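What follows is a single structure, written as structure tokens, with notes after it.
Shown here: the complex without one of its protein chains, the others still in place.
Now for chain A:
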Amino acid sequence: MSVTDVRSATGEKLAELAAGPAPRAALIGYLPVGFPSVPGSARAVRTMVEAGVDIVELGVPYTDPVMDGPVIQAAANHALAHGTRVPDTLRVAEQVADAGAPVLVMTYWNLVLRYGVDAFARDLAAAGGAGLITPDLIPDEGGEWIAAADAHGLDRVFLVAPSSTPERLASTVAASRGFVYAASTMGVTGERATVGERAEQLVADTRAAGASRVCVGLGVSRPEQAAQVAGYADGVIVGSALVRPLLEATDESAGLDALAAVVGGLAEGVRSASRNPR
């Protein structure tokens, strides 16, 4: 299902970057809502956009984040322990919608189910959000979300993994809008010494399955890794490496400075990539 009658904010952003005078991949930055505080997370998002993030991924803190490693778990635990609620995500999305980068929300599925799938889509669209990334929802279980995303004009970013069969790549690509999230490795979020070597093959396979845009996440933390991934993917997704400076900072302003420095390096990496011909 290639839905062309619904505009895709992230798809347009990726197309714009790929068609510019210096074509390049996007830098996609993840931060959890409510860390270090709800207003603090909005400031952190603005900081990372100003420092070079092209697309924002807002994480909704959840009690049982099975796709997340220790860094993001620690931030989510902090956010929940300090009273962060699901509607805070919609508020932060609204506050950062004019920062210059499309805002995707990454959420575990029970939070959306509890809110009401259509209601969440409606309120996210009203807040200026671009769509959802759903790490524990496969398209097979996503009928209600697929309909709600169409009704409210939102992107649906589903994941593919190195273990995905050609059939599953095809069905996931068909259900996605905006881009397809390729998990670089079999594992959870976190910084790794190397980006999974299967990532490049997975991007190629996902394109062969019909995807026009494929972004790579999991394990990307350093500028040279960003450059490497930007050579073959449409976007480079970074999470834990952006959360860590906030986690380790002694105060908010130091955290934002450190965040900006990390983003600056990654943005440099993305811009320095030598792009493989498609």
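FYI, a residue touches a chain if its C-beta (ideal position, glycine included) is under 8 Å from a C-beta of that chain, and two chains touch if they have at least 3 such contacts; residues count from 1.
Here is the rule we go by: contacts and distances are computed from a predicted model.
> Looking at UniProt, which of "Chitooligosaccharide deacetylase", "Tryptophan synthase beta chain", "Cyclic di-GMP-binding protein" or "Oligopeptide transport system permease protein OppB" names the chain we cannot see?
UniProt lists the chain left out of the view as "Tryptophan synthase beta chain".
> May I ask which residue of A:Thr47, A:Thr172, A:Gln225 or A:Ser240 touches the chain that does not appear here?
Answer from the full complex: A:Thr172 touches the omitted chain.
> Among the options A:Gly128, A:Gly153 or A:Gly187, which residue touches the chain absent from this view?
That would be A:Gly187, which touches the missing chain.
> Touching the absent chain in the whole complex: find that residue among A:Glu12, A:Glu141, A:Glu197 or A:Glu248.
Per the contact definition at the top, the residue touching the missing chain is A:Glu141.
> Footprint of the hidden chain on chain A, which residues?
Residues touching the hidden chain, for chain A, are 62-67, 69-70, 73, 77, 80-81, 85-86, 109-115, 135-138, 140-141, 158-165, 168, 172, 183, 185-188.
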